[in-house]
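The structure is given below, and queries will be raised subsequently.
With one protein chain withheld, the remaining protein chains of the complex are depicted in position.
Here the chain labels run A and B in written order, and each chain numbers its own residues starting at 1.
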Amino acid sequence: MNKNYLFGSTSGWKRYAPILLLAPGVFLYILIALGPSLATAVYSFTDASGLRGAPVNWIGLDNYDEFLFQGLASRDNIDATLRTLKFSVIVTFVQFTLGLILALLLNQKLRGRTVFRTLFFIPVILGVVIQGLMWKLFLQPRGGPMATMFDWFGAQSEFLGGLPGPAFNWVIVVQIWANVGVTMVIFLAGMQTINTDLYEAARIDGASGWELFRSITWPQLTPAINTNFLLNIVGSLQAWQLFLVLLGYKPGTQVLGYLVFAEGFGQGTSPTFRQGFAAAASIVLFFLVLIIGFVANRYVTWREARYMG
Amino acid sequence: MINKRSWVLSLLVVFALLVAACGDGDSGDTTETTAGDSTATTSGGDAPATTSGGTAEEVTLRVLIHQNPAFTEYMDAFNADFEAANPGVTVDMSIVAPGDMATSIQTRLSANDVDVIDYCVAPCAGFSNAIQPYMTGVEKPAWQQLIEANLIMDLTDEPFIQNFDEATVRDAVSFDGKVYGINMGRNAFSGMFTNVDLLAELGVDIPTTWDELIAACDTINASGNACMTQGGGDTWPIFVGSYGLLGAEFPDQAALSEGLWTGAIKWNEGKALETIERFQVYATEMLESGVTGLSHDEATARYAAGDVAFLPTGTWQGANLEGFEPDFEWTYAPFPGSDNAADNQYLFGKYDLSFLIAEDTPNPDVAKAYLAALSDPDNYQAFVDATGFLPTQPTATLDSVLGNAVSPLLANYRNAFEQIWVAPTGAGQWANAWQAAAWFAPYNEWTDAKALADQAQADLEAGLGG
Partner (left out) sequence: MTSQTNRMAKDMNPDAPRALAEPKSNIVRSRQVKALSYLILSIFSVFYIWPLFMLINTSLKTFTDYLKDPAGLASSPSLANFGDAWELANFPQYMLNSAIYTATATIIFIITSLFVAFPIARGYFKGSGAILTMYVVALFLPPALIPQFQLILNLGLYNSRAGFILLFLINPIGMIILVNYIKSIPKELDESAAVDGAGYITFVTRVIFPLIRPAVATVTVLHAIGIWNELILPTIYLTNEDLYPITRGLIVFEGVYGSNWPGIAAAVLMLMLPILILFMFLQRYIIGGLTAGAVKG
């Protein structure tokens, strides 16, 4: 036991209370999440179909080779991978910024702030299928609200049914719209840990609003910032269902998560169960994220060292 | 101290409860299986439908089907009848979303928790996309994987198989000379719903060649009506609507698949190129503007309003069309994609759902009796009436506006390219150029048919190793 340990007597079983109490949570986590995920990693080197009674053969790196290098399918796969990255980067930064702005606004003593907070959080409660329905209606090219607004400016768009570029961008918008409520709530929770005395003292020194934000709010929010950063990256990488709901299968818009789903569960044009290949695709995604995550993590550690001491 | 202890205790209680609950689930499973097993052993033999339930034993038959309102409604009624006719049998039917069917079949078979399966794995087309001798290095289709993993029962010698069309049995539910299920119906999607009143009003005959179709569209558009509408917002209806074009240009769809594999046919040459060019005309000139704002069902409702001449899509929309506007007079005619009127008389489509039996079912006789009852000509007629499928039993008829329109064409029914084609491993996405109608602007980024055809051929050859 670490010498920092502060609680209760230092002898007998009580000494081990923290580790005993930690064990169930960690055990469950290893059992339900980590174990199966590692099994998936092993699957990626096999031709497993995921069916009971079907033989499983070790095929080394064949799945990876097919995914990354074979023919022009690899071009589509790599395009999907890059598209996933683009989606993730844009969503992460925009959602982060908007969430922070909303949290700052709603952390004030405003009449009706409860209503605003609830309103921005409602899409999270409604879930992805309904988010899709709402935006299909909102972006209806024949007389929908957004088409009307475009019309005021003499513009026109096919929105989700049109060119892959704009359609993809609309999915970015919907993803941010749907999840900014979570970012906001986590920032709001984080803001409650900031001691208001700090602001009072700085105000007396004549600090402006921006200076207050820079010198107090931003550094004090470090844990919430880190949380939201991770959360937004993960959320955007797993957003393939939104693509499915809004765009269906449209060449030029697929993201990696969709390919993984389609390959593993026979959803393609000629369906076949390919758990092994799907696993390989998801491991590629994992490594990609690991690299981004590593860079992000370095930044986060640096921030913590700088602001939290 | 009391606090601490109570916390540890409550945690322990929670986990004890969990363990206890696990035990429950386990024992529940076991009893069910044993009950089934005992029935299987006592009621052995080739029992026909009426006597299989003669045993007093309690049997639960687990049936897995996909959600489709008219179909599930029929099944609920059918199950009630089946239970009444077979005392002691309870049908436990689970309904899952169509998109979850593949996963459900996979997991339910793994858990040995299903007796009868509605094999409706997307694209829900029976044993489609079989590996042909000329194909190399492609993955086995899902149904073949299931059969080879010994998860599906061989039904070759069951008498109820004889109730179905020979061609259906051969094309939809057979593999390697053995029969594994019953196919319950077909859909056609190469034709177009045709607005009889509007054409009469404008003095236009139902077009029978490509040029006539173009001329008809010109007349219709000039009159202020729209030639065609489509559920462009869902993307897939655009290329499904172009099926008639592909079928008319290549009435032998199996030969098209083989030709593309062997190199005898190239997407960017001859008839294939012409087909892609016509896809573009259909998608960008014949379809009215703004179809990207319509879902598949919305397009049908829009069509029922009466000022659009054609809706090229699947026969499954016939029932909806009758529902929306009973007075609207329509028929279903082949899409005249070819210059040669004789090539425009085929109907292309797919076999829809099929029922299979799990190899490891503890109640094989009850499961067979269930399929036998589904196959019974009277029941089957009721099924067709309820669902609107094109029948796969020779004695059944589809008595509806759609049925009357389609029946003269049924002799010319063929399996569509989508059910035959398997893209070579490594081929790019554009190799599936039978979907190309949905790739032209404004639906996607292509504007030049030749450029698209070249890309399609390059994507195909990347998979053929050429």
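Note that contacts are C-beta pairs under 8 Å (C-beta built on N, C-alpha and C of every residue); 3 or more make two chains touch, one makes a residue touch a chain.
Computed from a predicted model, the values in this text were never measured in an experiment.
Enquirer: With the full complex in mind, choose from B:F127, B:F239, B:W316 or B:W439 the residue touching the hidden chain.
Expert: Considering the complete complex, B:W316 is the one touching the chain left out.
Enquirer: Which residue among B:A85, B:I214, B:A301 or B:A458 touches the omitted chain?
Expert: Once the missing chain is taken into account, the touching residue is B:A301.
Enquirer: Can you tell me which of A:L31, A:L61 or A:V295 touches the chain that was removed from the display?
Expert: The missing chain is touched by A:L31.
Enquirer: So which of A:A224, A:L247 or A:A262 would be touching the chain we can't see?
Expert: From the options A:A224, A:L247 or A:A262, the contact with the absent chain belongs to A:A224.
Enquirer: Which residues does chain B use to touch the chain missing from this display?
Expert: 1, 3-4, 7-8, 11, 14, 18, 21-22, 24-26, 28-29, 62, 66-69, 72, 92, 94-98, 100, 103-104, 106-108, 110-111, 113, 124, 234, 295-298, 300-302, 305, 314, 316-317, 323-324
Enquirer: Mind pulling the chain A residues that touch the left-out chain?
Expert: These residues of chain A touch the chain that is not shown: 1-2, 4-8, 14, 17-19, 21-22, 24-26, 28-29, 31-37, 39-41, 43, 50, 101-102, 105-110, 114, 116-127, 129-130, 133-135, 137-138, 140, 142-145, 177, 182, 185-186, 188-190, 192-198, 209, 220, 222-224, 226-227, 230-231, 234, 237, 260, 264, 275, 279, 282-283, 285-286, 289-290, 293, 297, 308.
Here is the rule we go by: only the chains that are shown with their structure count from here on.
Enquirer: Counting only Cα atoms for the centres, state how far chain A is from chain B in Å.
Expert: The computed centroid separation for chain A versus chain B comes out at 35 Å.
Enquirer: Provide the residue numbers of chain B that touch chain A in the complex, in ascending order.
Expert: By the definition above, chain B touches chain A via 4, 11, 15, 99, 102-103, 106, 109-110, 112, 121-123, 128-129, 138-142, 145-146, 148-151, 232-236, 290-295, 418, 421-432, 439, 441-445, 458-459, 462-463.
Enquirer: What does chain A use to touch chain B in their complex?
Expert: Those in contact with chain B are residues 14, 17, 21, 24, 49-54, 66, 70-76, 136, 140-142, 144, 158-165, 247-252, 265-267, 269-274.
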